[in-house]
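Removed: one protein chain of the complex. Kept in place: all other protein chains.
Chains here go by letter, A, B, C, D and E, matching the order in which they are written, and residues are numbered from 1 within each.
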Amino acid sequence: MATVKLFTDAEAEASPAVKAVFDDIRATRKNDFINNFWRALANDPATLKRVWEGLKAVMAVEGSIDPVTREMIYIAVSTANSCQYCVQSHTAAARARGMTDAQHGELLSIIGLAAQTNHLAIAMQVPPDPEFEVR
Amino acid sequence: MATVKLFTDAEAEASPAVKAVFDDIRATRKNDFINNFWRALANDPATLKRVWEGLKAVMAVEGSIDPVTREMIYIAVSTANSCQYCVQSHTAAARARGMTDAQHGELLSIIGLAAQTNHLAIAMQVPPDPEFEVR
Amino acid sequence: MATVKLFTDAEAEASPAVKAVFDDIRATRKNDFINNFWRALANDPATLKRVWEGLKAVMAVEGSIDPVTREMIYIAVSTANSCQYCVQSHTAAARARGMTDAQHGELLSIIGLAAQTNHLAIAMQVPPDPEFEVR
Amino acid sequence: MATVKLFTDAEAEASPAVKAVFDDIRATRKNDFINNFWRALANDPATLKRVWEGLKAVMAVEGSIDPVTREMIYIAVSTANSCQYCVQSHTAAARARGMTDAQHGELLSIIGLAAQTNHLAIAMQVPPDPEFEVR
Amino acid sequence: MATVKLFTDAEAEASPAVKAVFDDIRATRKNDFINNFWRALANDPATLKRVWEGLKAVMAVEGSIDPVTREMIYIAVSTANSCQYCVQSHTAAARARGMTDAQHGELLSIIGLAAQTNHLAIAMQVPPDPEFEVR
Partner (left out) sequence: MATVKLFTDAEAEASPAVKAVFDDIRATRKNDFINNFWRALANDPATLKRVWEGLKAVMAVEGSIDPVTREMIYIAVSTANSCQYCVQSHTAAARARGMTDAQHGELLSIIGLAAQTNHLAIAMQVPPDPEFEVR
């Protein structure tokens, strides 16, 4: 049950600011599908545009981290923040970019292990080792 | 201020169960350094052994995700769980395994972006798209 | 799927301690509607009473923060804690108290931005500036 | 670096509302020590009183959960919320109420395990089994 | 909507590694029921085995914390991590091990109180008292 309206294609067409972003999403992704996140964010066209442009800058350009790894990092953060929508959408995105079942399995094992040692380190309040210092 | 004692090398030597794990950490890492996390966990030798063996199985074997990426995923989870010790130790570990400054910068930008869209998706309670379904 | 029973009006009537709180909720809100949170909390009348009285003391009195802002702060915390029920109930409450679509949009943009910089500050372990000190 | 002033004993004496709560803390705990949490909360006497009375009602009465277990549950929540102060204060409180090193070790192993399976269940978006339903 | 396939009994039978773990779950619990968490984890037999063995070691042996208390601690962590599946499965498990309604009510009141004081301590950045130091 969303807390905001989800824009239909007709509603998006009726708002030039929303239409411009939806058009760019479709052109960038070479795909007609607009997922619900953007349909919800369309209620605030300024935020829609800023978040989409931030996402394009971070996720859709070439860099030193490959596209599948970027999506796996996204899944890791989304899991720890308990965002159901994000876990589902970025798992689908990672698969679409080529994540194998073996990689997904390893990703989950790393996420689970990290959560375990995170909680242990917090519960023991382990003091950082001076060896970790950035020089 | 830790909530448990940190085992010195002398104290670890005095406990065969702790000594066995510390010896294995040193042998596996080919390095004499034992960081504070293990010195704290040594208070409970059974958990020390289980967590170390879990970490070895997940982080220290060859798999379909390379060692630098594993550490970057670890940083992502540790950040979202707000574990200071873990962020510091795994950033150091990622650098030791070859993470470049460019990769670290991109990693942080992905973590920040994911956190932003996680919170937006939760605040809007966006319903998952049927297209995400695993077939 | 709740982990506790949701009290019906008939069940609430049958427990004087629950009835007293439900009556006060209705009288305070000038509204007959009792939402599921209180119907669930009714399983433990002492906690029901304490939480309701805490909520009345914090949310239902005049103070230096206006009622719409209080609800927006509530939405912010509920989002970061990933509480679906709370995000939905307090978004409805904020709207009932007069939150406009423009305010909701701005609220979401602040929540998203804060989450992004929170994660960046944690990942970089930024040391607090001495200038922040309370004098 | 606190974001609020910590009340000294002299400052607490000067505010009747703060003094009343500090006196009750000392009388209830049969101990002269007032820890920093209450010295910080004293900036808002109404919240100081409400939180202290909530804590007394939940933690300081006889019930069906014994005092050591209550403190262990408190440590578990504080760890998952990454509250350093709370982890430290409630670990000290649990020890003062009789928590043994063995219990602390087991507590940490449960917290770590739960965090691991929590993250795995979220990452896999496991659907609840109908068998869990409350009848 | 799970992000991985849930193994049916027939699929589990077809994988010796999965079958071995499922058989051990049934033998250990003296119960034929395999809940969805394990059916999801079966996609990665190595993690399935490691997590199950970790859970057996922590939850299914005699120790200094009784079985009901272990499940209550699990509920506390799962709540703070906002894991719906885990809250539901471990509330059912705690009840199956004998948790009474009174204990459940007290558990919830402690979880709620801890969350409140956790957030207050973080918002005020209360400095730890030297009295908490482990000697």
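Just so it is clear, a residue touches a chain if its C-beta (ideal position, glycine included) is under 8 Å from a C-beta of that chain, and two chains touch if they have at least 3 such contacts.
Predicted model, so just to flag it, every value in this text is computed and none were measured.
*Asks:* Name, in rising order, the residues on subunit A that touch the hidden chain in the full complex.
*Replies:* Touching the missing chain: residues 1-5, 46, 50, 54, 57, 128, 132-134.
*Asks:* List the residues of subunit E that touch the chain left out of this view.
*Replies:* Its contact residues with the unshown chain are 75, 79-80, 82, 84, 87-88, 91, 107-108, 111-120, 122-125.
*Asks:* In the complete complex, which positions of subunit D touch the hidden chain?
*Replies:* Against the left-out chain, subunit D lists 1, 3-4, 43-44, 46-47, 50-51, 77, 81-83.
In the analysis below, only the chains that are shown with their structure count from here on.
*Asks:* Could you tell me which of A-D, B-E or C-E has an interface matching C-D, in the sense that over half of the contact pairs are shared by residue number?
*Replies:* Looking at which residue pairs coincide with C-D, the repeat is B-E.
*Asks:* Could you give the separation in Å between the centres of subunit A and subunit B, each centre being the mean of its C-alpha atoms?
*Replies:* Here the centre of subunit B sits 21 Å away from the centre of subunit A.
*Asks:* If I count partner chains per residue in subunit C, which residues reach a count of at least 2?
*Replies:* In subunit C, the residues touching two or more other chains are 1, 3-4, 46, 50, 82, 87-88, 91, 108, 112, 119.
*Asks:* Is the way these chains touch best called a line, a ring, a star, complete, or other?
*Replies:* Shape of the chain contacts: complete, all pairs touching.
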